[in-house]
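The next block holds one structure in the form of structure tokens; read it before the comments.
For subunit A:
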Amino acid sequence: MKQNIINGKNFVTLASSELIEKLTDLKADGYRLGQICATKVSEGFEIIYSMDKDHSLLNLKLTIPEEEEIMSVTGVYWAAFIYENEMQDLFGVKIKHMALNYGGHFFKVSEPTPWNPKK
Partner candidate 1 sequence: MSYVTKSPWVIHYDGSSCNGCDIEVLACLTPMYDVERFGIINTGNPKHADVFLVTGAINEQNKGVVQQIYDQMPEPKVVVAVGICATSGGIFKECYNILGGTDTVIPVDVYVPGCAARPEAIIDGVVKGLSVLAEKKAAMGKKPVETAPAAEAAATETEMKEEA
Partner candidate 2 sequence: MTTMILWVIAYLIFAPLVGGILAGLDRIVSARMQGRVGPPILQPFYDVLKLMEKEALTVNKVQDFYVMCFLIFIIITGGFFFAGGDLLLVIFSLTLASVFLIVAAFSSNSPYAQIGAERELLQIMAYEPMVLMTAVGFYMFTGSFRVSDILTFGQMPLLYLIGIFFGYLFILTIKFRKSPFDLSMSHHAHQELVKGLTTEFSGKTLAMIEVAHWYENIFLLGFVFLFFVNGTPLGIALGVVVCLVAYFLEVLIDNSYARMKWQFTLKSSWVIAITAGFINLVVLRFMF
Partner candidate 3 sequence: MFVSKISKLVLRSLFKKPATKMYPVVPRVWEERTRGHIGIVEEDCILCGICMRKCPTNCITVDRNKRKWIIERMQCIQCGCCVEVCPKQCLTMEQAYTTPETFKVVDTHDIPAPPPKAAPVAPAAPAQEAPKAEAPTA
């Protein structure tokens, strides 16, 4: 099977408590952070952390209730501030200890958290 097909389907679930530890391990193992994205699902949020090493991709999937606060991974990958601010602004995901927090002004949107409207 082509690498891209393997990559694209490689989703692994992860508990929010293991997040930082797992990412730290992966980083030590030579993984880069590919992307982070949130999806609004009925249980709350589904957050995917895509990790890449030598073109093979690992998508860690985290499902959390809407109110749960997750740890920022900016401590592991500083570059993650982009995604975390995005999730915070567009979805209202609660994130602790972000290295660079634009406080809801990363994307200036007319209504807050458009992917997860409050009303």
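We adopt the following convention: contacts are C-beta pairs under 8 Å (C-beta built on N, C-alpha and C of every residue); 3 or more make two chains touch, one makes a residue touch a chain; residues count from 1.
Regarding candidate selection, all candidates are chains of the complex that A comes from, given by their letters.
These figures come from a predicted structure and were not determined experimentally.
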Report task. Check 1, 2 or 3 against subunit A and report the one that touches it in the complex. Result -> 1
Query - Touching residues on subunit A, where the partner in the complex is candidate 1 - result: 107-111, 114
